[in-house]
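After the structure tokens below, expect a handful of questions from me.
The complex is shown incomplete by one protein chain, all other protein chains being positioned as in the whole.
So that you can tell them apart, the chains are marked A, B and C in the order they are listed, and the count of residues begins at 1 in each.
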Amino acid sequence: MAGLTADERAALLDSLRRLLADRCAESDVRRIMASETGHDAALWRALADLGVVGLTVPEQHGGAGLGAIELELVMEAAGAALLPAPLLSTAIAAALLDGERLAALAGGYSIAAVAFAGRDDWTGRGDVRRDGAGLAGTARFVPDAAIADTILVTLDDAVFAVAREDAEIVPLPVFDRTRRLADVAFRGPATLIGDGTRIAAARDIALIGLAGEQAGGARRILDMTVDYARERHQFGRAIGSFQAIKHMAADLLLEAESATSAARDAARQVAEDTPARAESVALAAFACADAFVRCAKDGIQMHGGIAFTWEHPAHLYLRRARSAAQLYGDSDHWRERYVRALEVEA
Amino acid sequence: MAGLTADERAALLDSLRRLLADRCAESDVRRIMASETGHDAALWRALADLGVVGLTVPEQHGGAGLGAIELELVMEAAGAALLPAPLLSTAIAAALLDGERLAALAGGYSIAAVAFAGRDDWTGRGDVRRDGAGLAGTARFVPDAAIADTILVTLDDAVFAVAREDAEIVPLPVFDRTRRLADVAFRGPATLIGDGTRIAAARDIALIGLAGEQAGGARRILDMTVDYARERHQFGRAIGSFQAIKHMAADLLLEAESATSAARDAARQVAEDTPARAESVALAAFACADAFVRCAKDGIQMHGGIAFTWEHPAHLYLRRARSAAQLYGDSDHWRERYVRALEVEA
Amino acid sequence: MTDEQLKTEVEAWLAANWRGTATHKESFGRDPRAEWLAKVRDAGWAVPRWPSDFYGRGLADEQARIVERAFAAVGAPGAGQDRSNLWANTALAHATPAFRREIVPQLLAGEVGMCLLYSEPGAGSDLAAIRTRADKVDGGWRVSGQKVWTSGAQIADYGMLIARTDWDVPKHRGISFFFLPMKQPGVEVRPLRQITDEAHFNEVFIDNAFVPEDNLLGPLNGGWGVLQTALAYERSVMGDAARGPRSGAAGPKGDHALIGLAREAGKLDDPVIRQQLAQTIAWRVLNRLNTQRAKAELQQGTSSSIMSLGKLAMSRILHEEARVRTLLLGVESLLEGAEHPRAEDANFLTLNAYFTSIGGGTDQIQRNIIGERVLGLPKEPEVDRTIPFREVRAG
Partner (left out) sequence: MTDEQLKTEVEAWLAANWRGTATHKESFGRDPRAEWLAKVRDAGWAVPRWPSDFYGRGLADEQARIVERAFAAVGAPGAGQDRSNLWANTALAHATPAFRREIVPQLLAGEVGMCLLYSEPGAGSDLAAIRTRADKVDGGWRVSGQKVWTSGAQIADYGMLIARTDWDVPKHRGISFFFLPMKQPGVEVRPLRQITDEAHFNEVFIDNAFVPEDNLLGPLNGGWGVLQTALAYERSVMGDAARGPRSGAAGPKGDHALIGLAREAGKLDDPVIRQQLAQTIAWRVLNRLNTQRAKAELQQGTSSSIMSLGKLAMSRILHEEARVRTLLLGVESLLEGAEHPRAEDANFLTLNAYFTSIGGGTDQIQRNIIGERVLGLPKEPEVDRTIPFREVRAG
């Protein structure tokens, strides 16, 4: 896995941000939200061409060969823009797959959704089990399943790949329409593609990517709120000159910066596979979830009436924050896991 | 139990407040705090003469014959003044005792401390158990034990009275020196004075009295803080004109008023023995504890440096708030009990 | 008249007139509700505290409550409008005698639809910064501007309007208060889509609309004072105005709704959940106890500082209840739509909580009011209080 220099990393992020500004502005997000699949194939193609779709795919399979650190930074930018695209699913899949499947993934030609269905995962997500050589049961709330050609399923000690036509995929009506979910029912056919050895790494990628998305979203809604507070005048003053608003903004900055620090630290611990890996991933999971929800919530309050309208983007961030806070286990779950990790050390 | 008219009640409270203003000013509180026993016999005599010591003792035993509603109001005034006196212990004892012992109590000639040592009580308070006809073990953190002539002990189904000379009383060094605690070790001799039928009522009296004390304390430290915020000038303005201070004060007012409502409602439910009795007592227990701690804590913050000095009275309220929050079970305990009471209804 | 005589009279009148419904078409004419309300009005029960020569009976508050209780006992509407009818009370206090005679009886019978035209895109928390203008013309004023957060505008006959009539004085001193006729060219109503994906409110675009001279309430340029009395009505009911779940069918009601929901979700045994249930339910119960105490103190003639806390308290209650609902549902909260009523509720309540924490004065404004009017803390220096409005930076 080749690392990037600081300059290369900055250049990559810069290109991504320009692409997102251009092709994933608020109007694009609303258009994609309103579409049936919630997916914009042209945007996906552009992301693949930029190299971020195959970001963590090894170079020999056509990817950029980068790791958790770069993924986290990319997801910050994606989260800031509310990018509705299967970027995180792809990164998780890349951690589970091998060979040709990886090349198709990196090229943007194949989309794989991932259902974590092991006992050690967050709870309440279905009842998938082995059925002969294949799978039975239903995986619930699987991101991007309705646009995927392949569903990857992780059990405790095995990874299966299921072709789209071998599963029954029921798209769910979702509150955050920038992240589509589906229930996936299995009817037998499934290909065993790995033992359990890669699952922990894939789970960490999921959590780090989501944490980055949350940190980026938190920071963006905060920036939007601060901009508004500088411009909006009431009582003859910018509302940001009132302590009520100013002090809320200061508190939110602490939350958003802490989320960023937590997400980046978790990425580093995972990339370097340190003993603090489990601890730092758990910390990022709840710190970033809570920060994003709080920044989005308070951001609406600080905007006042204008953010109570559908046309204002603030509620899109709150919707995203709420979906992110539940996707891979909620904050109470991760706080409990955090203490479990600390207990080992203390 | 004769009720009071609103006017009579107001007159009683008015007399009490005048007495406290006169004999329990901050300088008196500090003097009593610094004394060895933490008790001012002359002040106790004055309170007895006013009728508040025997407030809940029936008239035929020389008391005022009043109930939970009046006790709560009296404790609000006592809490506001940080009164260091065994008023609450006396009210609890009155709920457990009969006959001549009551007369001595009401007259202020006898002081009884109460140790709740049943299984259903808050935890961690010792290991008192029956020992033949008497008692063995130690009751911990018993308020006013060091100045009592009698220690009353409630087990699950029995109430014992132990004479001071039959127990080993070890005064404890306490953080809140306005409320003295002691460990009481029993060495056998104890008089069985009742079965368990009065214990629940006594426990409610303890909680209502404490809740009133907390509500009164919360309101007083808030009032002191608001007064200071009106007077203190920084940046050419009263600090109370800044939203940071003003909004904290508004939030604290909500806490303090809610505490008062909760304490008074609990007193009413107990006085009328309604089905909501258990629920409302549990609510008052945690709502008043939390409100007092928060008002005292934020009150110091809002005062700034002046309240960081020993000479300023704010920390005395925080010390009292902390002792009250632990005395008869902490807020987590009472929140759990509250849900238990609600479950029955829902 | 003794309390007993009054009670007898109102009960007898209800027995003779009330048919158990005011909207049942068979028992009444074309607009049965208005017909009933007119009857209540003409009998003097609608506003019994008002003078006896103007629809009332000059009753003291305690006796008026006897009337209200008698109506409530049989479920009849229309009594107690001297406490609850914002429009009629505002008109009684501030309208010209002629306009008052015309409009008040219609308002008491609910015959005219009303809406509020206060807020503007550039004047939300700071209502005195309105830029809607009313320029004097023959026989009245011509009004132009834009208003927002108006509910009921489509069906309204009049809007209670604040507009600027003098731009060369400080902002509070150049505002006038009108009853603007809504059904005229120049008044356009457009629904405003909320974050809950509903449209309870409208934007109102006013372009050279006419308001007759007689529809001015209070003095010219004295509208700010009229507005204050009108706002007081609104604020006092805001603590109770919050809506419950949108789905009618999802889970138990009342204080214990969260307990039932936790039980359904299989989480009622979770100690972490139980702590949060306790705290959240407690806030709602405490607010109710506060309100009860405030009412009791008001009846005893003690002035109460508690009343003003209700709206702020309700904000926290609504946001926290929605948070706990989400916690109970977990991943199910990601869904929406009629098939997922619990999720629909959790999400709707999360968003709709802002109706209370922003609408009718944000929590931040509410804390200012509590700090200043209740606790007596000094106001902030106001940079725009004394300069001509033309020079104020707004929006």
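In this section, contacts are C-beta pairs under 8 Å (C-beta built on N, C-alpha and C of every residue); 3 or more make two chains touch, one makes a residue touch a chain.
The structure presented is a predicted model; accordingly, all values stated were derived computationally and were not measured.
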Where the missing chain makes contact, among the chains that are shown: A, B, C
Touching the absent chain when the full complex is considered, from B:D166, B:D330 or B:E343: B:D330
Contact with the hidden chain (one of B:F141, B:F160, B:F186 or B:Y338): B:F141
Chain not shown: contacting residue from A:K246, A:R277, A:R294 or A:R320: A:K246
Residues belonging to subunit B that touch the chain removed from view: 122, 124-125, 140-141, 172-176, 181, 232-237, 239, 242, 244-245, 297, 300-301, 304-312, 314-315, 318, 322-323, 326-327, 330, 332
For subunit A, residues in touch with the removed chain: 6, 226, 229-230, 237-238, 240-243, 245-247, 249-251, 253-254, 257-258, 260-262, 264-265, 283, 286-287, 332, 335-336, 338-339, 342-343, 345-346
Residues of subunit C in contact with the chain not shown: 270-272, 275, 381, 383
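Just so it is clear, only the chains that are shown with their structure count from here on.
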Label of the chain whose CA centroid is most distant from the centroid of subunit A: B
Between subunit B and subunit A, distance of the C-alpha-averaged centres to the nearest whole Å: 52
Centroid spacing, where centroids are CA-atom means, of subunit B and subunit C in whole angstrom: 42
Chain centre separation in whole Å, for subunit C relative to subunit A (CA means): 42
Multi-chain contact sites of subunit C, meaning residues that touch two or more partners: 364, 367
Multi-partner residues of subunit A (each touching 2 or more other chains): 242, 244
